[in-house]
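Note that one protein chain is taken out, while the other chains of the complex remain in position.
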Amino acid sequence: MSTKHDAIVIGLGIVGCACAWALSRRGLRVLAVGDAPIGGGATAAGMGHVAIMDDSEAQFRLTARSSELWMALRDELPSEAAVDYCGTLWVAADEEELNAAKGKHAFYQKRGVRTEVLDETSIAEAEPNLRSGLAGGLRIIDDSIVYPPVVCEWMLAEVVRRGGAVRFAHVTGATRTRVQLDGGDVIDAGVVVLAGGDVSARLCAWLPVRPRKGHLVITDRYPGFCRHELVELGYLKNAHSHAAESVAFNLQPRPTGQMLLGSSRQYGVEHEEVEARMVAWVIERAKLYMPRIGSLRVVRAWTGFRAATPDSLPIIGGRDGVDEPVIATGHEGLGLTTSLGTAELIAAILTGAPTPLDAAAYSASRDFGGHDGH
Amino acid sequence: MGTETREVIELFIDERSVRVAPGASVAAAVMNAGKACRASVTGERRAALCGMGVCFECRVEIDGVLHERSCMIEVSEGMRVRTVDAG
Partner (left out) sequence: MRAERARVAVVGAGPAGIAAAVAARSCGARVVLLDDNPDMGGQIWRRVQDGPAGEWRERVKQSGAEIRGGVTVFDAEKVGGRVRLRCDGAAGASVIDAERVVLATGARELFLPFPGWTLPGVFGVGGLQALVKNGLDVRGKRIVVGGTGPLLLAVAAYLSDRGARIELIAEQADKSRMLGFAGAMIRQPGKLLQGAKLRASIIDVEYRFGAWIAEARGDDRVRQVVMSDGGVIEVDAVACGYGLVGNTQLAQVVGVGIGHQASAIGERQEGTRHLALGTGEEQTQEGIGHQASGIWGRQEGTGHLARGTREDGRKSKETRSADPKAGAWRGRVVVDDVMRTSVEGVLCAGEPLGIGGVETSLVEGTMAGYTAAGREELARGLIPRRRRERAFAAAMERTFALREEVLRLARPETIVCRCEDVTMARIAACDHWRGAKLLTRCGMGPCQGRVCGAAVEAMMGWRVRDARPPIYPVSMNALAATGGAMEDA
């Protein structure tokens, strides 16, 4: 049996799985290697919200392209992937936030994204459990939710069907064309892609990627309690700020009828324990928007680590003349969404396949403003 | 606690009046009335299994609160219980 692989992808999270899948769809024989279960890592912890975002033009393009790719995939995915086009409802608490919503509306309209501004009355009708007196909101009609671990498994099954393989092992060293596994095995390939999430810097020390912890809680089933993915517009102001700790109201109705509530952002926390203080803070924040949520019963709480970069954009591609893997990480709080765009871009870089995305915006060689991530 | 001195307690299971001895669990009252407790996520009828608060099979709606473990709650006067077998 030949051991020659066209590509090795390190990491079995959604980014690694999407890259392996995209490369094998373009005819490469891919070995996917990871040290956690398929879809483990941040991917298992995330909310699974596919959102078109507008913080920057580069972020918009990547999320919008990815959203298109998710839409194209929706009928292929197994039903357990629980795809649901529930839309996002950005909630504006006051006039200032409503103005911001209108600004976003204009931004999206210009770029062909379907959105709708809601006033005080229509937001109350759309989500009766929101407190009264909110100024309004912005609905992003084609945003969706998905359950990522099942997508990961589905993608890797396809990789295997196309002659690729999956291996569970910890990678201790990697170059552009070789990986070394814990235990000493060395495997060569045409190219190595590193999609190791927030711990990618262990294999590529320069990477300016920092773990940013998040807490989520999920309730028992309360079908109809909310209908859209709800996000406070205050999120704009604080989520991407680089404060040590923040929380923002973010509620997702799972297709099961469960309510998934997020989320917190913490830098510098080195353990994965569920912190009662953070959970309490997340819930208090939610109660400002949905007082009735307090009586819902939480069945589980958990944490995950996002891979944060200094400019909040992922790092996609290789650095010329450096013998290190091609990078696909740093997706922070949007990696589920942007995994498909990332994979398309990686495939374009490695195989010349077409993509509407501009590689330069996410390049590993871009200026990170002096941050070294450590 | 008032109920302790009563000889029977009247509660309503799926809108029907049921009389039980004080101190009984809601699960016992529900099953004595010939009912199951909840619908599973694929729609199976389920009733109490563990009797001690562990399995969550005995969940019913009590006085408007969803997902209560009926084996861990004592009946009380006028209580309104809703099971999978409601209407």
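Quick notes
For clarity, chains are labelled A and B in written order, and residue numbers in each chain start from 1.
The rule is short, and it goes like this: contacts are C-beta pairs under 8 Å (C-beta built on N, C-alpha and C of every residue); 3 or more make two chains touch, one makes a residue touch a chain.
Since this is a predicted model, take the numbers as computed values, not measurements.
Note on the undisplayed chain: of the listed residues A:284, A:323 or A:358, the one touching it is A:284.
Contact with the chain not shown here comes from a single listed residue; of A:111, A:131 or A:167, that residue is A:167.
In the full complex, chain A touches the omitted chain through residues 35-41, 44-45, 80, 149-150, 153, 156-157, 160, 165-170, 181-183, 196, 199, 202, 211, 217, 219-220, 261, 270-274, 276-281, 283-284, 286-287, 293-305. For chain B, the residues touching the absent chain in the complete assembly are 20-21, 23-25, 27-29, 31-32, 36-37, 40-42, 44-57, 59, 67, 71-74.
Heads up, the rule we're going with is that only the chains that are shown with their structure count from here on.
Between the CA-based centres of chain A and chain B the separation comes to 43 Å, rounded to the whole angstrom.
If you check the complex, the residues on chain A that touch chain B are 220-222, 256, 295, 297.
Those residues of chain B that touch chain A in the shared complex are 41, 65-67.
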